[in-house]
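A short worksheet on the structure shown next.
The other protein chains are all here in position, but one chain of the complex has been omitted.
Take a look at chain A:
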Amino acid sequence: MLTRAVINIFQSKDIIKKIILSIVIIFICCCMLHPGRFASSHYHYIKYSDISNELEPTPHALALVKETDKPLCSLIPNELETSLQYPNESIREYDIRYLADRLNIEKGGAWKPPECISQHEVAIVVPYRNRTMQLQIFLSYMHPFLQKQMLNYRIFIIEQWTKGAFNRAKLLNIGYAEALKIFPYHCFIFHDVDLIPQKLSNMYACTHQPRHMSSSLNTFRYNLPYKELFGGAVAILQKQFELVNGFSNIFYGWGGEDDDFQSRIINRGMSLCRFSPEVARYTMLAHSKELPSENRFLNLRSGRDRFETDGVNTLKYTIIKMVYYPLYTWILVDL
């Protein structure tokens, strides 16, 4: 009786049609809902309360405290504002002309807290070409921001002199090499000129592991596109950068160099870390996107073989001009 009923069902073409249709629909839905197609919903991050445990202070600070009679600054300044900060996007030349005097910034865009010895010696390296408006907004925002965090810092603007494709990674390598000639910085922050940190609790200092700072960016809908992302703004200790041999020098055009840098770090047994999305919140200044480079995937694939032979140890460049402007150290280079 039952078997006959089953046979009847399968003999009916209508049922088979429905089964095939539902299988197809389920398959399409599975493809559409595959988690690899979306922003990563869960990733490990450092909680707000753990930030002070994770920060790595510079060893120079203790020696300096013995030499001078100044006290040591706290690792994270107390009473940092917790509200979201916004850049002034309608800045004019006039506004930033007297900024350096007002904020007591040394020539070359350097500053350190006058009343205590900062535990963070940070070089902020910004690759740059032809974004005057954004640079003005960035500088006028970042100096007060970094001063509130009580850092010993200097802002380096590395400008590419050559026309043609932009080589962000090589400019960052050059910034690293030139910064070390000025001061033995303990911590390096590689920062895009269009990124604006919105939370003062996002310390511009290094953690024990290399840190991806811009993990909650407005243009990415405050989501992290993929767990391996290590671009935009990153903080890495000088010794770690030396160990991974810096960035690759061969990535011309947009894209790829950050993923290559990430695989270098992983290859050296280090891991990435991030602050919580609440803290690591950034806003991007508006501009049109760059065209992605065509051979970025090719360079990425051959990346593993070039870790030793392509990086800061093989860096070749000529400095066209180097100027200590009031708000930044400007280095114009020929790649």
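Here is the rule we use: contacts are C-beta pairs under 8 Å (C-beta built on N, C-alpha and C of every residue); 3 or more make two chains touch, one makes a residue touch a chain; residues count from 1.
The criterion applied here is as follows: contacts and distances are computed from a predicted model.
Asks: Write down which listed name, "Carbonic anhydrase", "Palmitoyltransferase", "DNA-directed RNA polymerase II subunit RPB3" or "tRNA (guanine(10)-N(2))-methyltransferase", is the UniProt protein name of the chain that is not shown.
Replies: The missing chain's protein name, per its UniProt entry, is "Palmitoyltransferase".
Asks: One chain is left out of this view; which of A:Asn218, A:Ser271 or A:Ser302 touches it in the full complex?
Replies: The missing chain is touched by A:Asn218.
Asks: Among the options A:Phe27, A:Phe183 or A:Tyr226, which residue touches the chain absent from this view?
Replies: The missing chain is touched by A:Tyr226.
Asks: What residue numbers in chain A mark contact with the hidden partner chain?
Replies: 29, 32-33, 35, 37-39, 41, 218-223, 225-226, 283-284, 286-289
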